[in-house]
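What follows is part of the complex, with its chains left where they were.
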Amino acid sequence: MRILVVNVNTTESMTESIRKGAAAAASPGTEVVGLTPFFGADSCEGNMESYLAAVAVMDRVLAYDEPYDAVVQAGFGEHGQEGLKELVEAPVVDITDAAAHLAMLLGYRYSVVTTLDRAVPLIEERLLLGGLSSHCASVRSSGLGVLELEGEESTVVDAIVRQAELALKEDGAEVIVLGCGGMAGLDKAIEERTGAPVVDGVAAAVKLAESLVGLGLKTSKVRTYAPPRPKTIVSWPLSRHISRDGSSA
Amino acid sequence: MRILVVNVNTTESMTESIRKGAAAAASPGTEVVGLTPFFGADSCEGNMESYLAAVAVMDRVLAYDEPYDAVVQAGFGEHGQEGLKELVEAPVVDITDAAAHLAMLLGYRYSVVTTLDRAVPLIEERLLLGGLSSHCASVRSSGLGVLELEGEESTVVDAIVRQAELALKEDGAEVIVLGCGGMAGLDKAIEERTGAPVVDGVAAAVKLAESLVGLGLKTSKVRTYAPPRPKTIVSWPLSRHISRDGSSA
Amino acid sequence: MRILVVNVNTTESMTESIRKGAAAAASPGTEVVGLTPFFGADSCEGNMESYLAAVAVMDRVLAYDEPYDAVVQAGFGEHGQEGLKELVEAPVVDITDAAAHLAMLLGYRYSVVTTLDRAVPLIEERLLLGGLSSHCASVRSSGLGVLELEGEESTVVDAIVRQAELALKEDGAEVIVLGCGGMAGLDKAIEERTGAPVVDGVAAAVKLAESLVGLGLKTSKVRTYAPPRPKTIVSWPLSRHISRDGSSA
């Protein structure tokens, strides 16, 4: 089974760390392919970048020309999974949803610890849309920017643990969800420090993707995620029309 | 006062009919500028096209280099307003939200009549996110595709009236909302036929934009809609990097 | 266009300050008429007074015998708008609803800062009924009685700012709503101090009333707000039967 794990930002090193986390979670016989979008921001920390990522992820998956069995969208609280579900036959699993689903199996309430405070509303909105918010005790920010997650591991873990402990003590959380794709692989360190189960969305999504594939289940094409109607789409897929040199700061 | 009214699809004639509807609603002294995205689908009838529109609208507004006072995003139930609110200083009003806000002032419950059945979930999700769903009696589809709205007016009105009457009779609606930017200008014809107030989102959004500008109110930059953090964004704005000739069917 | 702005209490000086705030928000060509009920409390700070105001406002509007285009009910969190909507052909806009509607266009969550703690449940209940509570972060009291709002402006502003800052910092609010008709005109001072957009319900209601009138939209008469059925109503309108001299403390 081959699972595409698509980063939502253009930082290749982050794609690689996500891919590693995914591969570590995968069952024997599952191949994980990491994909980086051709355009977009080097980190998604707001709606503008997240919408760009939504399109860049669809564009990147369309450009992949080998067979695959499932797609994991590896951005936490990001836009776009609904579009991907229309475009693709294979099941699509978003890491936000995946983490919340597994967390709900493990305790009465879960809290998300994410990066910056401004990411909180995006995550809250995704959980609301996904029907996943009634057991969410809180979404807390660690204050770390996305790219800071690639810094010293102990600093990163400390910042996450601080919020996780507050969530457990003050918000009634019983499970912690790591609220950024870039936190992949930190779950066990935080679990050890807090004593609560910690769910990493990338790993969770890989397992759910494997589960769906294993059961022969695919996205329903009945209504919402039916394939796009045939129509004229100017400059689509965008990456075929973009000169890939430019960037803005 | 100058208001940018941005179509979400690339069909220029639809931009023009939206612009006309907006101009008709505007107060004396308000200039309405219609904008068409540089890329994207000729009609938005699903999530994939809607996400593309979200980015194309942001891209189009950034390319507009004259001063303006407010932006109206003229797609019903489409993605993107949150990104635009980050990018732009001026107030941003989405026609979905605008229509729902005014409808809630006019009756106990409102129903939306939109185009295709597959647009229903997008609208329901936008109303949910906007906190606008508790007085929404139903979202009904007329069965018309977006571009069919440019056909014979009486046929279009008939199809909308049919669903509006069911909404009033069976769903408990007391107000009807036109669920597509391309329905701009049909409100009075449907009001006459149904006896209920009919809200056209484009007109509603123009009035709300004028209201905000008149009161000196702008999007809060406190957290969610703070300007994007400075960072490297590959190929952004996209239209500067796209060769604008290509299209796919 | 003529808009009736009806105070909910019998304090004439407050009617005048509300009228001024309304007039300042109105477009050129809009005439604002301030009305004071013939009976009721000199300030509404609870349900008993609010119900009395509901009736006194209907009574006062019925006694107005010139033409008008819209009615603004200028009590925050007060009862009565549903009755007025039945009685009157023209659109009716309550300042609570108006403020919340505009606040929802400006940020992810808003908080209301009102007068006394005992007013909080009335406001929460009105927002719940209006379908306006899902983006309300909190309703906070400044501790000021309604009539204290007519005191030294800097003291009043200080008390409101204190709660507004807590709302922004602790409750996740991004927009502040002034939770009393008597706070009309303080919005810009508080905006300056807090850095967040501040919505004054009286001004918001005038703009929404102008918008509805401009679009030719009126209250739906389909069901909930259909005119009262013909029937015997003892002593109605009350003011025609009341000797207007009496008062109780």
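Chains here go by letter, A, B and C, matching the order in which they are written, and residues are numbered from 1 within each.
Throughout what follows, a residue touches a chain if its C-beta (ideal position, glycine included) is under 8 Å from a C-beta of that chain, and two chains touch if they have at least 3 such contacts.
Predicted model only: the values in this text are computed from it and were never measured.
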{"item": "With 3 chains placed, the number the full structure-file assembly comprises", "value": "6"}
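To be clear about the criterion, only the chains that are shown with their structure count from here on.
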{"item": "Same vs different contact residues, chain A with chain B, by half of numbers used", "value": "same"}
{"item": "Geometric centre distance via CA averages, chain B-chain A, whole Å", "value": "29"}
{"item": "CA centroid of chain A to CA centroid of chain C, Å", "value": "45"}
{"item": "Chain A residues counted as touching two or more neighbouring chains", "value": "120-121"}
{"item": "Residues of chain C that touch chain B when the two form their complex", "value": "25, 27, 91, 93, 97, 101-102, 104-108, 130-135, 168, 172-175, 188, 195-197, 199-200, 203-204, 207-208, 210-212, 214-220, 222-225"}
{"item": "Chain A-touching residues of chain B, taken from the complex the two chains share", "value": "10, 38-43, 45-52, 54-55, 58, 79-80, 82-87, 117-118, 120-121, 125, 128-129, 145, 223-226, 228-238, 240-249"}
